[in-house]
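Only a single protein chain was left out; the remaining protein chains are all shown in position.
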Amino acid sequence: MLEITDLVHSYGSHRVLDGVSIRAAEGELVCVVGPSGCGKSTLLRSVAGLIRPTGGRVLIGGQPVDRIPDNLAVVFQDYSRSLYPWMTAANNVALPLRRRGLDRRRRREAATAALDQVGLADAADKYPWEMSGGMQQRVSIARALAYRPSLLLMDEPFGSVDAQTREDLEDLVLRVCAHHGMTTLLITHDIDESVYVGDRVVVLTRSPARVAADLPVGLGDSRDQIATRQLDAFVRLRAEVGRLVRGGSSTSTVLEKH
Amino acid sequence: MLEITDLVHSYGSHRVLDGVSIRAAEGELVCVVGPSGCGKSTLLRSVAGLIRPTGGRVLIGGQPVDRIPDNLAVVFQDYSRSLYPWMTAANNVALPLRRRGLDRRRRREAATAALDQVGLADAADKYPWEMSGGMQQRVSIARALAYRPSLLLMDEPFGSVDAQTREDLEDLVLRVCAHHGMTTLLITHDIDESVYVGDRVVVLTRSPARVAADLPVGLGDSRDQIATRQLDAFVRLRAEVGRLVRGGSSTSTVLEKH
Amino acid sequence: MNVIRAVGRLWLVPVTLVVWEVATRAAEQPFFPPPSATLARMGEMWLSGPPAHLLLTEQAMDDFGPSLARLFAGWALAAVLGVAAGIAIGCSPRLSGYLDPLIHLGRAVPPPLLVPFFLALLKLSTPAQLTTIVFGIIWPILLNTIDGTRTVDRQHLETARIFGFSTAQRLTRVIVPAAMPKIFAGLRLALSLALILLIIAEILAGSGGLGYRLLTAQRTYLYTDMWGCLVVLGLLGYLLNSAFLLMERRVLAWHRNARQTT
Amino acid sequence: MEHARVLRGVAGVAGFLAAAEVVGATGLIDDRFLPRMSTILRGAAELLVDQEFLADARASLAAWGLGLLLTVAVSVPAGLALGALPPVERAVRPLIEFLRPIPSVAIIPLAILIFSDNLHLRVAVIVYAASWPIVINTIYALRDVDPLAKETLRSFGFGPMSVLLRVALPSAAPFIATGIRVAAGTAVILVVSAELLAGGAEGIGIYITEAASGNRMDLMLGAALWAGLFGVLSNTALVAVERRLFRWHDVRTGAAR
Partner (left out) sequence: ETTSASSSGNGLEKTTLKVGTIPVPDSAPLQVAIERGFFKAEGLEVQPEVVAGGAVATQKLLGGSLDISLGAYVGTFLAQDKGAGKFKYVADSYGAAPGAFVIMVKKDSPIKTVADLKGKTIAVNVLNSVSQLTAEVQMKVAGVTATPDQFVEKTFPDMPAALENGQVDAAAMTEPVITVESKAGGRIIVDEMTGPTESLPIAGWFTTDATASKYPKAIAAFQRALGKAQALVAKDRKIVEEMLPKYTKIDAATAAVISLGSYPTSLSETRLQRVADLMKEYGYIKNDLDVKSMILPPPAS
C-alpha cells in the first residue's frame, strides 16, 4: 500500500532525511519514533504530498505521490492551527465529509458520533478557541477518523491529552483502523505507545534521519491496555525500542535498511 | 510563596474551576495533573494574571494577583504560537532579558547558553518556522529558564519531545529550579513525570475542576532518571496518582481540600 | 446605561462643534462660516419640507435620492468585482503575474482624468458615473483581498488540500473566511471613498445630485451651502460606516472572540 | 521565478495595450475623444524628451515622496494608538468617519487658504487623504494579532507599550504595508488632482492643464500614463521591500507558493 524508498530531503543545504525506506502493507499500522528534530514531520509531509522531497520515491497503492493522494487524512502536530477558528468543532469535523457525498444531516450525525468517540459529545458546538489544547487535538483526531481515509497519517496525535484519554484514544484508533482497514503511519514520542498500537515500529536516527531499525511487533491483533502491556514480549520490545531511540544498536531481529 | 485559595472560574455560564486551592512554598515544584479539558490551563492563566478569575484569590508572596506578577515566566501549552516568527531562536530567548537590564552581548550570551542547555546550540540562528515542533517547545523552555523568574509556570512543557530529550529536560528544570530557588507550577499529563519532578502532585478532578488530591512526593532532593524511578515509593506513588487521575479515590495520606 | 455609552462615544462631536463655532466666529472668514449658520442653512435647504416627506424638501429628494442609489450600486459592484478578482489573483500567482502591473497602472491614474473617457465610452451618464465610482474605489478592496487571500495560514490551506476540498469549498469555507477581516478593512475604506467618487462623478458628469450641488455652491461662492454639503457628506459617511460596523460585528463575530485578549 | 514574474507582467501590459489598440482600430470609439493607444504611447514617448514635462514630473515626484513619508509617519502611530486603545478609537470614530468621505475637491479650496506654498499644499492633501488606508489597515491588523503572542510578552512583565511595539507592530506590519501600498497609489492620484484643481508652477497636473488648453489629448493621456507607470514602479519597489522584511510572514502563510 505505502512504499517509501530512499527518501531524501534537504531544507536548503540542511539535509534532514537521508535515505529513509519504509513499507506499510494494506491495513498495517506503522509507528515511527525518533529523536526530536530528526525529520519525522518532514517524512510525513512528504508522504502527504505537501512537500516535494529532494530525492527518493513515495508510492501509494503503486502510484507515485506527485500531488496530494486521494483518501488521505492527516492529524498535524500543530493541531491548533489546523482547525478553522470560524467553525464549531462539529463543523470542523463535518466539513471534509462533503467529499463523501453525505447530506447535511448525515454529515452532522457522523461528526457528532466521531466527537462522541473522542469524548467531546458536549463540545460539538464549541469553537476551537473555546477549547482546551487536548480538546482541540481530539477534534482533529475525530475529523481524521470520521473521514474514513484509506491512508491515515498522524503526527503525535495524543501529545496533549491525559493518560486515561490517551489510552482510550489509542484503543479507538486501533479499533477504527482495523475495522475500516486503514493503513496508518503514526508518529509518536511515547515508546510504550509505539509498541502498543503498532504492527511495526520504525526507529529513526538522529538528524539526518535514517532508519535505525524496523521492528515487527507481533503482539497479535487484539490488544488490551492492561494485559498487553504486561506481556513479556511487550516489555522486551519496549526496552529494545528505548535503547534504539537512545542511539544504541539493535539486538533483536532488525530489518536494517542501511 | 504561591497561595491559590478557592479559585473559581467560569467562561460565561460554563464553570471550569470550582474552588481550587493550592499552595506552593518558596522553591517548591508543584505538579498539577488532571483530565484533558478540566481547567489546568485556566488555573495557570489565573495565576499568571492573564485572566481575572470569577472568584477566589491568588496570592504571590502575600500580594494578591491583580495584574501580571513580577518575575514570572510562563511556558505556554501552545508553544508554537508564543514564539515570535520574525525573530531567531536566540532573539526569542534574549528578548525578555531586556527587562533584566542586560546589554546586547550579555543577552546574547545568556540566550546561547540556555539554548545549549536544551540541546539547541546549533539552532540559535534558526527562525521558529525552520524548527520542528519539539525544537520550538525547547526554545520556549529555554526562554523561560534564561529569564530566571522567581515563579515559573509551565503548561505541558515536554509534550512534543522524545523520551530521551524529555528526561534531559526534566533534569534540567529540576537543576535550574533548585539552583535559583524558583517556585514552579508544572502542568503535565505524564504521571511518571509528575512524581519524578514534583515536590508535590496536585490531582484535579474532571470538569469543573476541584482538587482531588494533593500528594507530597517525598523522594528527596536528588533524583536520578533510573534509580529514582525504581524506588518502591516512586512506583507506589505513581500508581496512586494514576488511580486518582482515573477518578478513583485516594488511599494514602491525602490533604483533601474539598 | 445606553445613554451613558452613547455620550461616551459621541462627546467629541459637541466639543469639536463648539471649538469650531468659536474659532470661525473669531476668524470672520467668509470661507469658514460658523457651524450654526451652516446648520441653519442645511435645515432651510433640505429639512423644511412637508411633514409627509419627513420634512425633506423637494431639493433634498433630488439631491440625495439618485446619489444614494448610485453610491450603493457603485459600492456593491466594486465589492463584488474587487473581492472576486482579488481572490482569483490572490490564489493564482500566475494570474497575479500577468495582472499586477496593470492593476498598479490603473490605480495610479487619477479617476477624474478618466471620467470623460468613460463618458465617451459608455455614452450614458449613469453607467459612466457607476464606472467612475467602481474604478475609483475598487483598489483598497482588491489589494486587501489579494493580501488576505495570499496570507491564509499555511496549515489551514494544507488541511483543505489533505481532505481534498473542492475548489468551491476551499474558497467559501477556508479562504474567504480567513481573508474576511482584511476584506472588511478594504470594504470599509471603499465605503467612504465611494462617497468621494460619487461627488467627483456627479461634478464631472454634471447632472443633479449632491456633487452637482456642491459644485454650484462653490461656483457661486455660497460657502454656507458648500459647508452644508460637506456636513451632509460627513454625516452620510458616519451613518454608512456605523451600519457597516454593525454588519461586520455579525459576520466577524468569530474573529473578534478568537482574537480577544484577556 | 522572479524572471517569470517580470515576463508575465510585461506580457500582461503588452496584451492590454494591444487590446486597447485593436478596440481603437475598430472605430468603436471616436478617436477624437479617446485617442488610439498608439497615439497615446507616442505622446508618452514625446514627453520623455520634453524638458518641461521632466521638470514637472520631478516636482510631482518630490511632493509625492514627501507626502507619503509624512503620511506614514503620521498615520502608522495614529493607527497604532487607535487600534491599541479601543475607547479612544470609539471616541474619535465619529470624527474620523465624518472626515473620511470629504472629497479632495472640497479639501483643496480649504487647503489653498491655509497653505500658501504649493508644495505644502500638495503634501497636506496627500497626508489628509492617503492616511486613511494606513490607519484603517493598522487598526484591523492590530485586531488580528495572536493574543497568545501578546500574552507571552506580558507574562514576562513587559508593559503595554513594549507589547505594542515588540509584538503587535511586527505582527501587524505586513498588513500595514499593504495599507501603505494602497496609500502610495492614492498619493499619486492626489498629487495630480491637487495640481489639476489648485494649479501651481510645476507638476504633472499643471502639464495636463496646459495640454488641455491646446486640446492635446495624446499629451494629457501620455502624462496620465506616466503617472500610472510611476505607480507601478513605486509598488514594485514597496513589494520588494516587503519581501525582504516579511519573509517570516510569507513562509507561514500561503504567500510563499
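All chains are identified by letter, namely A, B, C and D, in their written order; residue positions are counted from 1 within each chain.
Here, a residue touches a chain if its C-beta (ideal position, glycine included) is under 8 Å from a C-beta of that chain, and two chains touch if they have at least 3 such contacts.
As the structure is a computational prediction, the values presented were derived from the model and not from experiment.
*Asks:* One chain isn't displayed here. Which of the visible ones does it touch?
*Replies:* The chain that is not shown touches these displayed chains: C, D.
*Asks:* Going by the contact rule already stated, which one of C:S92, C:S125 or C:Q169 would touch the omitted chain in the full complex?
*Replies:* Candidates C:S92, C:S125 or C:Q169; residue touching the omitted chain: C:S125.
*Asks:* In the full complex, which of D:I206, D:A224 or D:L238 touches the chain missing from this view?
*Replies:* Counting the whole complex, the residue in contact with the absent chain is D:I206.
*Asks:* Tell me which of C:L215, C:L236 or C:L252 is the one touching the absent chain.
*Replies:* With C:L215, C:L236 or C:L252 as choices, the missing chain is touched by C:L215.
*Asks:* One chain isn't shown here. Among D:L85, D:I112, D:L229 or D:V251, which residue touches it?
*Replies:* D:I112
*Asks:* Which parts of subunit D are in contact with the chain that was left out?
*Replies:* Residue positions of subunit D that touch the missing chain: 30, 32-33, 109, 112-118, 121, 196-201, 206, 209-217, 219-220.
*Asks:* For subunit C, which residues reach the chain that was dropped from this view?
*Replies:* The missing chain touches subunit C at positions 30-31, 116, 119-120, 123, 125, 203, 205-207, 215-216, 218-223.
The working rule: only the chains that are shown with their structure count from here on.
*Asks:* Please state which pair of chains has more C-beta contact pairs than any other pair.
*Replies:* C-D
*Asks:* Provide the list of subunit A residues touching at least two other chains, using ranges where the numbers run on.
*Replies:* 78, 81
*Asks:* Going by the touch rule set out above, which residues of subunit D reach two or more other chains?
*Replies:* In subunit D, the residues touching two or more other chains are 146, 151, 249, 251-252.
*Asks:* Given the complex with subunit C, which residues does subunit D contribute to the contact?
*Replies:* Counting only subunit D, the residues touching subunit C are 4-5, 7-13, 15-16, 29-30, 33-34, 87, 90-95, 97-106, 109-110, 113, 132-133, 136-137, 139-140, 143-147, 150-151, 174-175, 178, 181-182, 185-186, 188-189, 192-193, 196, 208, 220-221, 224-225, 227-232, 234-236, 249-257.
*Asks:* Can you name the residues of subunit C that touch subunit D in the complex?
*Replies:* Where subunit C meets subunit D, its residues are 8-13, 16, 29, 31, 93-94, 97-102, 104-114, 116-117, 120-121, 139-140, 143-144, 147, 149-154, 157, 181-182, 184-185, 188-189, 192-193, 195-196, 199-200, 203, 214, 218, 226, 229-230, 233-238, 241-242, 255-256, 259-262.
*Asks:* Hey, which residues of subunit D end up touching subunit B in the complex?
*Replies:* For this pair, the touching residues of subunit D are 146, 148-149, 151-158, 166-167, 170, 246, 248-249, 251-252.
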